[in-house]
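Heads up, one of the protein chains got dropped from this complex, but the rest are sitting where they should.
Labels run A, B, C and D following the written order; every chain starts at residue 1.
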Amino acid sequence: MTSPEPRGRGTGIPPVLLVPAALGLLFLILPLVGLLLRTPWADLGEHLGRPAVLEALRLSLVSAVLATGICLVLGVPLAWVLARATIPGIRLVRALLTLPLVLPPVVGGVALLLLLGRRGLIGQHLYEWFGLSLPFTTPAVVIAEAFVAMPFLVIAVEGALRGADRRYEDAAATLGAGRWLTFRRVTLPLVAPGISAGAVLCFARALGEFGATITFAGNFPGVTRTMPLAVYLALETDPEAAIVLALVLLLVSVAVLVSLRGRWITGTSS
Amino acid sequence: MTSPEPRGRGTGIPPVLLVPAALGLLFLILPLVGLLLRTPWADLGEHLGRPAVLEALRLSLVSAVLATGICLVLGVPLAWVLARATIPGIRLVRALLTLPLVLPPVVGGVALLLLLGRRGLIGQHLYEWFGLSLPFTTPAVVIAEAFVAMPFLVIAVEGALRGADRRYEDAAATLGAGRWLTFRRVTLPLVAPGISAGAVLCFARALGEFGATITFAGNFPGVTRTMPLAVYLALETDPEAAIVLALVLLLVSVAVLVSLRGRWITGTSS
Amino acid sequence: GDDGDDAGSGDDSSENAEDADAGADSDADDGADTDTDDEAESSEDADEAAGGVSGDIVVFGAASLTDTFTELGEQFEAENPDATVTFNFGASSALAQQIISGAPADVFASASPATMQQVTDEDLAAGEPVVFVSNRLEIVVPAGNPAGITGLEDFTNEDLTIALCAEEVPCGAASVKVFEAAGLTPAPDTYEEDVRATLTKVELDEVDAALVYRTDVIVAGDSVEGIDFPESGEAVNDYPIALLSEAPNSEAGQAFIDFVLSEAGQTVLGDAGFDLP
Amino acid sequence: MSGVQAALTIRRGSFDLALDLTVAPGEIVALIGPNGAGKTTALHALAGLLRLSTGWIRIGDRAVDDPGAGIFVPTERRRVGVVFQDYLLFPHLTALDNVAFGLRTQGRSRAESREAARTWLERVGVARHAHSRPAELSGGQAQRVALARALVTHPRLLLLDEPLAALDAGTRMEVRSELTRHLRDYDGATLLVTHDPLDAMAMASRIVVLEGGRVVQDGPPVEVARAPRTEYVATLVGLNLHRGRATDTVVQVDGGGELHVAEPTTGPVLVSFPPSAVTLHVHRPEGSARNVWPGRIVSLEQQAHTVRVQVDGEGHPTVLSDVTALAVAELDLAVGAPVWVSFKAAETHVYPA
Partner (left out) sequence: MSGVQAALTIRRGSFDLALDLTVAPGEIVALIGPNGAGKTTALHALAGLLRLSTGWIRIGDRAVDDPGAGIFVPTERRRVGVVFQDYLLFPHLTALDNVAFGLRTQGRSRAESREAARTWLERVGVARHAHSRPAELSGGQAQRVALARALVTHPRLLLLDEPLAALDAGTRMEVRSELTRHLRDYDGATLLVTHDPLDAMAMASRIVVLEGGRVVQDGPPVEVARAPRTEYVATLVGLNLHRGRATDTVVQVDGGGELHVAEPTTGPVLVSFPPSAVTLHVHRPEGSARNVWPGRIVSLEQQAHTVRVQVDGEGHPTVLSDVTALAVAELDLAVGAPVWVSFKAAETHVYPA
């Protein structure tokens, strides 16, 4: 049980690994630096102040948060089943789940239209019975983002669940905890770092989602035009403005992630 | 140490969770079903046989595998550093790494051009000194895919590393294993499920990558035209053909993932 | 977008069109052997004339040209067996960005003068771009026209689901002009990223009507119906093509441009629904 | 009748367990046996963490596992308490919340649960560490928290896997007394897995000895201590044990040699005698002891107040003898040294094998 706290061994990072780690970091960061150098900083404030930009930003954040919420609610249980179920064919199901990752997002958007559109498999009934039409609405943005982002959450959480020691669940059962209670009070806290990693992936992917959103939800200011859509369209006419918009998106997401992750990780890291 | 093998408690899945899990599964699978229903199956064989399709498929697989390889080599050490380093500001670095997720891929492609293009920050020197021009070559495809996909790997692996019991590393040190050996022989196998999950995410994302690829690497048949690009172009002229191509991509990726994951998971699951 | 449109076409296009006609005539009649007669003016090596142009020609083309240019490329290669045409299709804006970043391209065929302008502004075009086709808008509705669309006025109906191209992309800019000309304020539900996305919405019957290019209506086939409207002439979108100043194979690149402007080339483009200049 | 009755059959790879077990309400049964005998396996089956291959388990009038009848009651509804061999404290909860966990699952309020948990932490002597995480506890502290966690819910069947193993001598006595006292008031059945004969003797009213998945002895502690039936049990209770065939007061030992005993018997028997009854001599002793033979010292082991000497009898039985440190010095005992052993027939205990 005793784990030495003021670790003698430092971080235990082999120096050999520092080289690839630094390269990896540079690889991910340098292109952004390239972007920064080209940014017309003077315009940043102006862009940030534009109501259309603020609107798109707000919409992006709200829909990404909602999408992440949906993914957590549906995805964590799914990850659980995948990690634990021993039924045959589970491996195939697991592979199927990665498909939305592979599917070019635009095709994903088409698939969503075919399912939930006005003439879609399910959508036509929604439309006939309830007069409900999802495309071109904010819920459609959330659905598109959730569809694209959920596999990230599921796969990350599943990995964490597989790595967790199941005997703690046994211990909980002997203390009278049913499966649900065990899940909430023991398993979830134990895999919290994994869930947090998955949620970050999911949120970031949802925030950056473009193809499926524009295809399924369309692009209308204030309703479905998220930041990536605004960036893409700006790119058509004014690449510099697009870069500024992209930077705004990045800054906001860094701010959100720094604050969120900070909170999540405190208290759950071992 | 003794873990009951023929588990009395079954899978331990709380029945309450089966409902959201099933919903989650449906949410991810049904749109694909919608796609399947619209597929002109008769054309599938024909498309599969076309050399251009085979070429794109081969290019997609090769570049996604290479990109995943690069991501593993650079990303796992990076994840390690992030999970272990206690230097201040690490939280910011961690958030920075998620940026390529948030960045609309097309902007990512622009950023790569600004960095590695013939007029780019680094690219101009590569060109002047070595006559090397990366964009519009197959390596550019790999770079674009790796740039977009690496954060998935890094974040998933970092989550797994955080969840791992570090005391096994202590044990390895007492047996004379240096950090590097400990990393290879103890830590890596312990977090194998997390790495495998991360690699799957990474591979799938690389396979489906479109925006950064077409922007940074262009869209040349046989050189940079991967399946998602082929799907995009087909969409311009023959949407049904595009759906068929997307399905081909999906089938191949399911096949790859089923076989790969099967192999990875055997022997590492606890 | 307006300035670019007007500035782009004009004299250049007519001038070059003549050029092209000359070339096209000989092409059509005499085949490969004679097609380089005109090229010889711009190129020193007379001995090359025998086998036509040779080498790789890299053409950056707007995605909307995928079908027609692929066909043109095949014809060109048939006439110039030593030449290989390689296309890089993508959004015009992305292609412009690539060219600016030093892409090794010979020819750029853009879907809008504005994106071509980005290239010429960087002095990357050799000579003036030439408008080789133009495209006009058409109303597109799902097969059977379930909403009973008759004209542009229906686009103001709040109850209908309407898709338009985003103002930032060429077809959206054209749409704006069309509505200005008609004195109407449309009530769209979405501004699509490009023509293709707009068309998909109609094909899937998700919207009741949209404005797209005529070429796209033709490509979409039976799943949609096109409805002409009088104001479409107010916003013709020109497609400029240009040889690039840093072209690795400028001679062959010019030959390809000439071929596009030739009668054979123009026929292929015309059949696809483009307006010829 | 309530309590626990079970007929356990479990296969695990090459190992198989077959154990019939009954623990009456209020009874404390100690399950002892060598490593890998199947103790933890049996305990997991009773807890429902492992399914039976065949057989059945009844806890308090209710079948909880019976593969034949298709019955399987999951762990959380068996009302069992378990102290695991490696504790399994929840790493994300403090010691206090670990103990309160079982009460919370019963729907008690947080405040009430914590109150009861604190009382228990005090009983096992780690109240000071109530707010520590498991990673901040020493091994013994962790085990005490695990003990409190299992006891706090008053389970109907209490399963303890080496509950005192990591406790230091002082605490061990204290916790043992406390545990015995608590279990005496407790009307459930208790199954205690332990390697420590003292724990088994002190706490259990019956001892079941398991070897290789089979019961080899079953009886009250005094009986087990007096008449061990296997070498393992003999070692455990600190006796010499030999198996042989008796003819009146002489026993032909299976391994060779003979022993003189006091009680006349016939047939296969077991003979036991304490190491303290065995005297060592440098020369052949004169006297009344009927068991006398020469041998050679195989090992010497310091114990708290004596030294335990193992003497290989060379044709006679091998015996253990406890002598004082003084005797070791005076007789100049060392490994390999020749000695004579002697002990009286009256010191032996003979019983049917």
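Convention: a residue touches a chain if its C-beta (ideal position, glycine included) is under 8 Å from a C-beta of that chain, and two chains touch if they have at least 3 such contacts.
Since the model is a prediction, treat every value here as computed from it, not as a measurement.
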item: Selected from D:Gly107, D:Gly170, D:Gly267 or D:Gly336 as touching the chain missing from the view; value: D:Gly170
item: Hidden-chain contact residue, picked from the options D:Gly140, D:Gly244 or D:Gly257; value: D:Gly140
item: Options B:Arg58, B:Arg119 or B:Arg185, residue touching the unrepresented chain; value: B:Arg185
item: Where the missing chain touches chain B, by residue; value: 1-3, 5, 167-168, 170-179, 181-182, 185-186, 189-190, 192, 268, 270
item: Contacts of chain D with the absent chain, listed as residue ranges; value: 12-13, 32-37, 39-40, 85-86, 129, 136-141, 144, 161-162, 165-173, 176-177, 180, 195, 197-198, 201-202, 221-222, 225, 231-232, 235-238, 274, 299, 301-305, 325
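Here is the rule we go by: only the chains that are shown with their structure count from here on.
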item: Interchain centroid distance [CA atoms averaged], chain A/chain C, Å; value: 38
item: Separation of mean Cα positions, chain D and chain B [Å, integer]; value: 54
item: Chain centre separation (chain A, chain B; CA means) in Å; value: 15
item: Where chain D touches two or more other chains, by residue; value: 47-49, 74-75
item: Touching two or more other chains - residue numbers and ranges from chain B; value: 4, 9, 106, 110, 114, 120, 232, 235, 239
